[in-house]
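Before any comments, here is the structure.
In this view, the complex is presented without one of its protein chains, the others remaining in place.
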């Protein structure tokens, strides 16, 4: 994780916003478990565990809501 | 999953918005577990598991809130 | 589930909004598990499981927030 | 549960709003498990289960957010 | 719990808002499990249980969002 990883919430498209949300969901995990080795091991387990995959998707959804609001939902104008 | 899958949050009706929310909930799972085979296996388990079904529905609800806001709740005028 | 089931988020009263939220919570489950038979079996289990009932109620709460916002909380005027 | 139980989200004080949120969290449970007997049995279990109590509190929090917004957070003027 | 415990969401600082959110998370538990004795017993278990501690923190986060909005995020002016 580079030292500066979140300089802005503004991105060009919803899809980039979604990718940012995925990153944001992962960084909190990295901050609590900084070891790449342990995270890799955990990953081999949870990527085969439907409950964990759904829980991860839920965190992405919460972050995406924030990113989308930050970008005014990528609407042309704000009236 | 096509390379471009989320070009806009604006859809014509609440129901299309709901379907988009379902897609958005699933893509995060795909990004963590890209193997179609493994996801298919996981699915045969979790689609018979009430807890997992309810948890999935919760992710859809969070994304739907975002999509609905993006479409100003499909009210006639937005300005 | 009829083909068109979510044509509008606008309903006359908070209680109708709550009922719509309940429906919205259930449809995601139906979309993942379309078999009426399997859902009926799951239901006999989870309707006796406090954790699942509370989790369902949580999904309803998230959808209700969206429906309530869509109806401007059923306030007389918007000032 | 009376037939009409949610006629308005507007209440006079935050505390009444909190009590409404508690009611809203419970009604979804009642709609999925209408039997008073079964709910009473479930209750004797989950009211001794910290996880279930915390999960219930989470549903109350989500509904309270909606009720609070509906009442403009009980600020003096709303316009 | 005094009879009147939530007369206003307005507090002077974010930290007081956080403390209010903690209180709001706990009151729902008290309303479902009014016995001080049983809650004390439950507490000795769940305060040693990381999952329960994290789940409690999640409820605080939801209430804090509401309290923060009620206080306009403690910004000087509202423009």
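Letters A, B, C, D and E name the chains as they come in the text, with residue numbers starting at 1 for each one.
Note that a residue touches a chain if its C-beta (ideal position, glycine included) is under 8 Å from a C-beta of that chain, and two chains touch if they have at least 3 such contacts.
Since the structure is predicted, the reported quantities are computational estimates derived from the model, not experimental observations.
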| item | value |
| --- | --- |
| On chain A, residues whose C-beta touches the chain left out of the figure | 4-10, 24-29, 31-33, 38, 42-43, 45-46, 49, 51-52, 55-56, 58-59, 62-63, 65-66, 69-70 |
| Contact set of chain E toward the excluded chain (per top definition) | 13-15, 18, 22, 47-51, 53-58, 60-62, 64-65, 68-69, 73-75, 79 |
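One rule holds for everything that comes next: only the chains that are shown with their structure count from here on.
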| item | value |
| --- | --- |
| Distance from the mean Cα position of chain E to that of chain B, given in whole angstrom | 31 |
| Centre distance in Å when chain C and chain D are each reduced to the mean of their C-alpha atoms | 15 |
| Multi-chain contact sites of chain D, meaning residues that touch two or more partners | 49, 51, 55-56, 58, 62, 65, 69 |
